[in-house]
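Single-structure report; data block below.
Note that one protein chain of the assembly has been removed; the remaining protein chains are unaltered in position.
Now for chain A:
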């Protein structure tokens, strides 16, 4: 007698027959019929037509039958809302039943019926159940509030259920506490702004007590909730850690990982000198290792998390390399993760073991795994310098196996090794060249071509080798074509006599026969370079390449810190913040690690420094300023802001004002930004293509190339700033480190009466950026964007885009200190970032700033003498005429010139966008490189900035 009999059907029609049985007088028959209905439901058959008949069976004292009917109701009530009402009475009655099991069952089922009319009736019974004497009913009711909130959030708030739920956190029964926490967490997830889980030391204490007594699942809810708490000092952090550590020995791996999260986060606050800090580090290793002996699915999640932990605190697992060794029957997803962690843990101490293992893996069957193993050997060589030689010889051994994909993978990594250790291992080139014919993957071919081009002078038949590739030029992928072009140009520069024909051939192939704009552009640039100035070409193409970084695939620190807060969640599996992939998470509160307190280190990280300033306002939830601001502005800065946003958003900007003082510290050190544009040459040199492998993708090459072009023209003076005022070189305003990988550099310019902010946005993160928008805080001259920030395509990693943002001066005005300070908020799909910059005042000098002579004299006299300011402009060797023409370019107009006792006196005027006139007297002594500048203005505070503008214009 098994339930499979419920699946058998007769020819008459199943539904018909069931209907008859459901309406039978015999209880037994009824129950059997309901079971048949349920059985059909479990396999996905639609039995909703039986709704009235099943609901009729609900009035029964047989608990099993009742449960079965409830199961049916939950599934189908939504499709038959009118019918479902029939069930309400029974539910309400059951909520009063003396048996707690039935009370709980009724309230539980009612919450699952997603029909508005029923939820109305649910409120009263639910209120009673939340205060029921039996904890089993209370704990069920707590979950029911979450269900109801999902159906009708407003109703839950209006009825005050949230407060009742909060009270349950202090319930005497730990199960009730755990469920209340779970319900509140779920509700809070859909309402990030609501301060539902308002944690304070008292409630934390209750949670910690409940933690010891509740079920394993409850422990997970409580631990995840604890992780959101921000202890007020290191002592509190330590005491929480002490009470959480026993959870590391729990049999349930989810409990363990949640405990690890709490510890990893709160450890951040403990001083490294503390004994307890060391103890804690030691305690973390064994549970992580134990997770790896669990089932493969658990291992996978654990490994993804360990990957984060190892990057954040490598010391925890540095002695545990062996547990990551791969077993041949591990599932492939576990193997690949283990390999990744092995490389992260590789160090001089264990490299021999690691290499031996990797070599073993390289002979396995699974192709993906073998490839990754070979690549790993290369990464070891780059990471641990002492091992490089051994790695290279291992790779050579592997090349000898002649297994095709192994050889190709090996060549790709050897290329990286050459980049890292130039002029060290070139002896292996001969071996590599032997395998030229077997390479069929673009990446390997491109790598090989790069090697040939780079070391053309050492390879006797380099021209023949490259020529052989050239035959099928059009069939190659872009990556290979670009590489071939560069390699042949390199070859030509090294051996010009023999290879002239070859270089002409490749240049014409690239520029005339190719449809690919990147290839064509690169071809033209080389062509022009070679034809105009071969020496410069040599300097550009054969420039010394920047060293490649030691660690590849590292997660950028800001993201890593955020992910550490998400240990054990999906975010940690995907290594992406939840905002990047969780549906409907518009306003997810960004989590970040707490600042370390009571330690000398705090000075090191500028991010954490300002948090002290506003700690009293929002100590618990939001740890750093950036996040606070982010929340305030999140809603306001919607994607592409249309029109001048200043007017609409003055309220929010006011919020920024409050914190204005702190913004300065978020701003990067401006002076560091002056590495500027010299980068043009490495970007074009053949090595550049390899430094950023993605440069081969069609879209990405445009930017670096065009900037390279600009540089070339600048050298020859091809493009001047004829119609505009002086433009300072771009400086980095927002370093990538502080903006989750977004780097912004820029400058201001004024051309024919319009001001613009010229920006270069560079994506140094590992994910695509999009949805850019910009806003200015109120400032002294009312500067505001005249158009939204237009970034047409999403910005891929390693890509940059140049934008000229037109500005106007009709925004709201607020006096800033310094006067020319501008606070900017830039938003993208990842976050909102803030920086402030100083704009040169001369962008505000208007074109009609020339005063009449008479007017000038009168005004000069009119302005009181105390408003006069004097400055020295040192080291300027221009003569008076050159000075006045140069200044005129920036709208500083010379009204009169006088020669007094061998000195040239220039009388000048200028007008700012807000109508302030500034009058100047510039004294130039022919023998003296120092000029004296006297400024008179009704608003004397602008004088120093006008002087700065003078100095900038004259010295550039």
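Everything below uses one rule, namely that contacts are C-beta pairs under 8 Å (C-beta built on N, C-alpha and C of every residue); 3 or more make two chains touch, one makes a residue touch a chain; residues count from 1.
The rule we apply is simple: contacts and distances are computed from a predicted model.
A chain of this complex does not appear here, and its UniProt-recorded name among "F-box/FBD/LRR-repeat protein At5g56420-like", "Transporter", "AP3M2 protein" or "Aldehyde dehydrogenase" is "AP3M2 protein".
In the complete complex, the residue from A:308, A:339 or A:403 that touches the missing chain is A:403. Between the chain not shown and the residues A:15, A:85 or A:323, the one that touches is A:323.
Among the residues A:23, A:62 or A:209, only A:62 touches the chain that is left out of the figure. Of the listed residues A:297, A:501 or A:875, the one in contact with the hidden chain in the full complex is A:297. One chain is missing from the display, and on chain A it is touched by residues 1-4, 6-7, 27-28, 35, 38-39, 42-44, 62-65, 67-68, 71, 74-75, 78, 99-101, 108, 111-112, 114, 134-136, 139-140, 143-144, 146-147, 150, 173, 175, 179, 182-183, 186, 189, 213, 215-217, 220, 224, 246, 249-254, 256-258, 286-287, 289-290, 293, 295-298, 300-302, 319-320, 322-323, 325, 327-329, 331-333, 353, 356-357, 360, 363-365, 401, 403, 568-571, 573-574, 578, 581-583, 585.
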